[in-house]
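Below you'll find the structure, written out as structure tokens, and then a few comments.
Note that this complex is displayed minus one protein chain, with the remaining chains in position.
Up next is subunit A:
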């Protein structure tokens, strides 16, 4: 059986400004009885296409759990998540995997590149897994956009941390996913390199119309986003647009 033939039911094409990811009354409880922990206690949130959203909150606020559930890596205890209008919370592992393959890109804090593949091969990885051929022009413009067209043959061990993360971003963009989830993408980088990475994410939204959801605890990182969600104790406590870094810092101060 060929895996490349997707089994995801095709969703009605969403309008350019339509919602691409929607969470409805999502709760997540870990453990049982006295030891139970409620990581999310009822989150309802929409993410429109082409928007760069930062998710912030102190440790234990549930921001990572929310991202994992939105990305289909974790399952909510109650509530539902739709991506491109398709309910994903009751999908089987295989359907979920294919859904992630088609619609979701990831950028991780620790880059998570395959050490034995070159930069270019790492970028091709999602397409390789899906059995699709990389589109030459798209890949070229990606390599240029992330500034690695001269280092495409290098292995991750021959690249700096910032360069590795740029490869990871290009990898996430390669399959033109519906949404990219970035988990502390600057967490392992110095401030100058962080700036470059954030700039790259910003440009992905502006130039390619990419939807990005980024979990971060860095106010400066959140400052480049269009919208910032603040979580506390498993609930979205503020949903703001157009905040400055300073304002974000102040809000975080009130939450911790």
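The rule is simple: contacts are C-beta pairs under 8 Å (C-beta built on N, C-alpha and C of every residue); 3 or more make two chains touch, one makes a residue touch a chain; residues count from 1.
Here is the rule we go by: contacts and distances are computed from a predicted model.
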Which protein name, taken from UniProt, belongs to the chain you can't see among "Electron transfer flavoprotein subunit beta", "Sorbitol/mannitol transport inner membrane protein", "ABC transporter, fused permease protein" or "Phenol 2-monooxygenase P3 subunit"? "ABC transporter, fused permease protein"
Looking at A:117, A:235 or A:255, which residue reaches the missing chain? A:117
Identified contact with the non-displayed chain, of A:49, A:63, A:100 or A:217: A:100
Which listed residue (A:128, A:141 or A:193) would be found touching the missing chain in the intact complex? A:128
Could you please point out the subunit A residues that touch the chain left off the display? 3, 68, 71, 73-74, 93-94, 97-98, 100-102, 104-106, 108, 110, 112, 114-117, 125-126, 128-131, 171
